[in-house]
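A single structure is presented below for examination.
Removed: one protein chain of the complex. Kept in place: all other protein chains.
Entry: chain A
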């Protein structure tokens, strides 16, 4: 069984972002970049499946400019076998990403695609579901547990009301939630080894995908700042303020 994992280059999760002064976008100059945390969980899950004997090969794909090869190498160091870089400008819309991935899925004949549920930059939470739609695969989104049973996969999903387990016919698409696993750290020997693992490059045009613009970004602004309020000295004072000043209880 072949698994495809997608990885996205995003800002490092611990970085504080700034909005550009002309409000055109977020300023990413000199900002530390990293593997999107949800994608890291996806890579870890696929590698564990291979270690357990459920999967035979873990393929990793990233879409973006040259720099995203760094994230593909990171995934290879974590245990993925082979990389595909689809070269485009740094950021394209989820529907275009899904179209590109659908082509890769068709070419590689994978049984399972594991993606992060969202990237921590655009926070869209769309690509996995869109890929599932375009390939007519079932989807197990926001996964906190995955179990392979023959040609089916059971996915426990974190939903607003609690947990839900769905059984999907493979090939299937799964998107990861935070509690699916705790990703390992890549060891130095594995980082060295990853440099020699195969990584091929392609483009949307070569895959037969026409990149289309569906939305236009008009402006990006900083959110309204909340001002720090006052410190109260005691529980009694707190209750008094909530009752008579804020009038919320």
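To be clear about the criterion, a residue touches a chain if its C-beta (ideal position, glycine included) is under 8 Å from a C-beta of that chain, and two chains touch if they have at least 3 such contacts; residues count from 1.
Rule of thumb we're sticking to: contacts and distances are computed from a predicted model.
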item: Name under which UniProt lists the unshown chain, selected from "Putative integral membrane", "Electron transfer flavoprotein subunit alpha", "ABC transporter ATP-binding protein" or "NADH-quinone oxidoreductase subunit M"; value: "Electron transfer flavoprotein subunit alpha"
item: Listed residues A:67, A:192, A:205 or A:222, member touching the removed chain; value: A:222
item: Option touching the unshown chain, where A:132, A:146, A:194 or A:209 are the choices; value: A:132
item: Where the missing chain touches chain A, by residue; value: 11, 16-17, 19, 26, 93-95, 98, 117-118, 120-134, 136-139, 141-142, 144, 154, 157-169, 172, 177-179, 213-223, 226, 228-232, 234-236, 238-239, 241-242, 246, 248-249
